[in-house]
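Every protein chain of the complex appears in place save one, which is left out.
Chain nomenclature is as follows: A, B, C, D and E, assigned in order of appearance, with residue numbering initiated at 1 for each chain independently.
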Amino acid sequence: MTEILSLAGENLISPIILSFALGLLAALARSDLTIPEAVAKGMSIYLLFAIGFKGGVAVSAHGIDATLILTLIAGIVLSFGLPILAFALLRVMTGLSVIDAAAVSAHYGSISIVTFVAGTSVLQGRLIDAEGYMVAVAAAMEAPAILSALWLVARSGGKGSMAPGLMREILLNGSIVLLVGSFFIGAITGDEGLEQISAFIVSPFQGVLCLFLLDMGLIAGRGLRQSKGVLGIGAIGFAILMPLISASIAVVIGTMIGLSTGGVVLLMVLAASSSYIAVPAAMRVALPEANPSVYLTLSLGVTFPFNLTLGIPLYLAIAQTVTGG
Amino acid sequence: MTEILSLAGENLISPIILSFALGLLAALARSDLTIPEAVAKGMSIYLLFAIGFKGGVAVSAHGIDATLILTLIAGIVLSFGLPILAFALLRVMTGLSVIDAAAVSAHYGSISIVTFVAGTSVLQGRLIDAEGYMVAVAAAMEAPAILSALWLVARSGGKGSMAPGLMREILLNGSIVLLVGSFFIGAITGDEGLEQISAFIVSPFQGVLCLFLLDMGLIAGRGLRQSKGVLGIGAIGFAILMPLISASIAVVIGTMIGLSTGGVVLLMVLAASSSYIAVPAAMRVALPEANPSVYLTLSLGVTFPFNLTLGIPLYLAIAQTVTGG
Amino acid sequence: MTEILSLAGENLISPIILSFALGLLAALARSDLTIPEAVAKGMSIYLLFAIGFKGGVAVSAHGIDATLILTLIAGIVLSFGLPILAFALLRVMTGLSVIDAAAVSAHYGSISIVTFVAGTSVLQGRLIDAEGYMVAVAAAMEAPAILSALWLVARSGGKGSMAPGLMREILLNGSIVLLVGSFFIGAITGDEGLEQISAFIVSPFQGVLCLFLLDMGLIAGRGLRQSKGVLGIGAIGFAILMPLISASIAVVIGTMIGLSTGGVVLLMVLAASSSYIAVPAAMRVALPEANPSVYLTLSLGVTFPFNLTLGIPLYLAIAQTVTGG
Amino acid sequence: METHTAKRVEIVIEAPLERRLTDALTEAGVTGYTILPVRGGSGRSGKWTREGQVGRAGMVAVVCLIRPERLDGLLEAAFAVVEKHIGVVSVTDAQVLRAERF
Amino acid sequence: METHTAKRVEIVIEAPLERRLTDALTEAGVTGYTILPVRGGSGRSGKWTREGQVGRAGMVAVVCLIRPERLDGLLEAAFAVVEKHIGVVSVTDAQVLRAERF
Partner (left out) sequence: METHTAKRVEIVIEAPLERRLTDALTEAGVTGYTILPVRGGSGRSGKWTREGQVGRAGMVAVVCLIRPERLDGLLEAAFAVVEKHIGVVSVTDAQVLRAERF
């Protein structure tokens, strides 16, 4: 326990987390500090490219691990399944409408790549290796949750429709394409390729992540300020409870399929994290009646900070106990 | 004397200054070279974050120097006092109206963080240390000058009003928040934190500064071209004389409170530099009748280049003579 | 021959080329992946500044090579001459109107700086040196082709007019100014200057180039998708044949004036590359009746990828055979 | 100078819907439009600013100049998309040069 | 399609005043507006372009669609802010869908 706390402590005073906190405070204090949208988008492109590329290089080095397929399937199953669990919880814990509950569920079945990146950098900090292909798993987990959510709505007689072309849009959304694409580039060019560009995608990575999290903090803070009162205590409780449940399920699955400790941690992080880019956009198209400030506030304002600060070290501690790694 | 000149010479052929000159020439030649606003803003965020963070790390290393409080007070006093001096000078040297004179004074009491950064990099180039908390002093000097200017206007029966919320806006403006925030992040995470992100905030710093100064040159040049004839010889004389006076006052104060040679130089640079971001925006709100092209041209078109090229090496030479460092 | 192929093979699996391919595929698959305009412009400014600066440093190191003047003249002559050749070819191979043919010719007489950069990085990869002043040659080759094109139109009784101020605009366009300016900064500050900023302009260079080419791929792909059917087989044939002819002429000239093998390769690359920034903008002003999608698709959609993938290694192989380097 | 009467339709809609709207317009035979970026705004669903957004969120403004007789077709096409979503549609009378373009 | 008459008010104002203007509008009961970025412009105080700016300078354009009867309230609120500052205010007649939103 104390070990977890010290771990969390260490984690909390890292430049990354403090940058996020700075953004959060600045926004809550109504400072006019903003990071231009183009720069934020540029940084996220950088992070996706770097994380994908490094994952690919790792795979090219250690080869396609036998558990790769299993892990991919596990990820997809989680992404399909978790929303149903989330939906049930929401209907019990909150007064959200079917539509809103379904929209929120989609977010929790999908993933947050920044949380994933934060997880990997915590592992690096402790020199714990993880399967390189976890980034591929991350990509695979983005979309399925959206289908589950639409199914949940249809089931309850709602008319959330899979608008034509939406599926293509989701599967080919920029972040998935970039993540998978750079993963393959890394896998093909391997260490030789990494050598050429490591001064760009490895060394400055942590620093860019700081500025990116500063922006995330600003956005989360502005969101929280504007959605005061939108959320009941039940909803907030859900946003903390759900990641814990998802992570617990993931630790079991991850250990069963024999992932390394690092791999288990990342699978937990993926399961516990919730989307705030791909899914919200898809929801605006597929479930326009759902209230954006509900799912954005829960996902970005509550779950994301929770995972970033307490969640990740907790998942790491659990994984180490379970896998004995 | 020759020593100063050689110093200035060295300083003049640094990539940083030459990049500024390139921008200035390109703008005067009406080239369409521009740096996108978002990129320029991104670079200034990077510079503020890096300079603040490094300052914080330095403090965490050398501990809170006894003179910290004194220097902060000195900075605030300078920021309050210099505008009054500037105002008097302007009324004598130029035909500017009370409002315009007051607006200009505010700029010269406040500071230019880029000039500060250029100062630190000149010190680094000569391996001269400075107190890390000087960035905190820089932050503290941004706002007070604005109050003095408003007081000057009120005194002369003008109706420059402290619009509601303006004070909060000034104190919480993005650059102050980022500078102070990253200063604390650096102070908390210390060398360990620096190690994680130094490949981002240390190594590429000089290069980013080049591109940023290229943009400053473009902006200064465009400003100069558009405001031809706006300024009399008196005003231009003021924009050169004022920084010299401010620096002379600062060197006395800095030595009195026992700053290191580097610290004295930076205090001189802060006193001599004039704002062109925070203050102009505040003036548009508080003194809308003041003519922007007057204060922007003086601050950005005359004083900034002067400090960058001749001022900084001159201040360094003076400080070294006075402190014998 | 096999050697060329292996060379091309090596070249093809570099992160740079694969990033371009990724962008191309993403665009053809109608992914919403985009790189913000401001970020793309920021990267191109970075690349121009870095390549110019490094060229300048190289010159300051090896001094002004006797062949400098000759090479500059050769470049200008090529830029003036190639459009006339291109125009003749286009009239024979395609059904393009005089105006369209002239507009296309201007692009092939001018140059693509990104292709040039890709060429230099291939040389670096093989540790082949090249004259630093080739970047100056690149700058000198941008504009003349435009004049030839206008002359071709006038000759055929067309009314393509040298709009007032257009010449100044072309000569002072941002990329030329930045390239030449940073070249001089590099030449003045030399190795000492490079040392200060190499962590910015050298180490991350390849990585930035990857993201930039990713964007180029996206743009080329979107262009190709939108201009389906615009181009006949003849036009496409031209876009492959022309660079080969230009390169062949350049290899002769380059060897005659005694450039190093690397220098010859870069002159070939410059001759073979076609503009898609400066010239299209100039054409919109000078030859508005010319159809943009024709020249943009040929230059960006066909010739650029061809040079990037097969062209450069081929030119290198030829240059090595000819110069015996 | 000779001008021709036209309608200027301005549609402010959330960015994720942009492609659907333009597709609908194209289907309705409206091939001319201009898309302006939107920095922020306020409406029944509250305030927002561009900077406060992640990913594809935010709004855009689509401006169409069309012949009066084609207005209804356009509005129906646009409304079918905007209906369930956040956004507004406004129309003003306008004069255009070069009618051949509409 | 059924539309309702409204006024389209367009206010071009310097960026540092943006928040004050929107606050004034909100106070005047105007909760619907869209803010467009401005790239540059020219007026009595000369030419400027977005790129030629440091920090928060520059202009924005605020567009409000409101019921005609509420125009005066809006104009007074807006004018109180714009008065001493750089900027322009224009009004055009418009038709809107979904009057319930205004």
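Following the convention adopted for this analysis, contacts are C-beta pairs under 8 Å (C-beta built on N, C-alpha and C of every residue); 3 or more make two chains touch, one makes a residue touch a chain.
All values reported here derive from a predicted model rather than from experimental measurement.
All shown chains touched by the missing chain in the whole complex, by label: C, D, E. Of E:6, E:25 or E:61, it is E:61 that touches the chain left out of the display. Of the candidate positions C:7, C:139, C:152 or C:219, contact with the unshown chain belongs to C:219. Among C:15, C:36 or C:243, only C:36 touches the chain left out of the display. Although one chain is not shown, part of chain C still touches it, namely residues 34-37, 40, 163, 216, 218-219, 222-223, 226, 276-278, 280-282, 284-285, 288-289, 292-293, 300.
Seen from chain D, the chain kept out of the figure touches residues 1, 3, 6, 8, 22, 26, 31-37, 60, 65, 92-98, 101.
Chain E residues in contact with the hidden partner, per the touch definition given at the top, are 10, 12, 36-44, 47, 49, 59, 61, 72, 75-76, 79, 82, 88-93.
We adopt the following convention: only the chains that are shown with their structure count from here on.
Least step count on the touch graph, chain C to chain E: 2. Touching chain B and chain D at once are the following chains: A, E. Without chain B, the other chains remain one piece by contact.
In a homomeric contact, the two copies may use the same or different surfaces; for chain B and chain C, under half of the interface residue numbers are shared, pointing to different surfaces. Contact count check for B-E and A-C (C-beta pairs in contact): higher for A-C. Comparing the centres of all chains, each the average of its CA atoms, the largest separation from chain C belongs to E.
Chain A and chain B have Cα centroids separated by 41 Å.
Shared interface positions of chain E, defined as residues touching 2 or more other chains, are 56. Residue positions of chain C touching 2 or more other chains: 32, 36-39, 42, 203-204.
Counting only pairs that meet the touch rule, the chains in contact are A-B, A-C, A-D, B-C, B-E, D-E.
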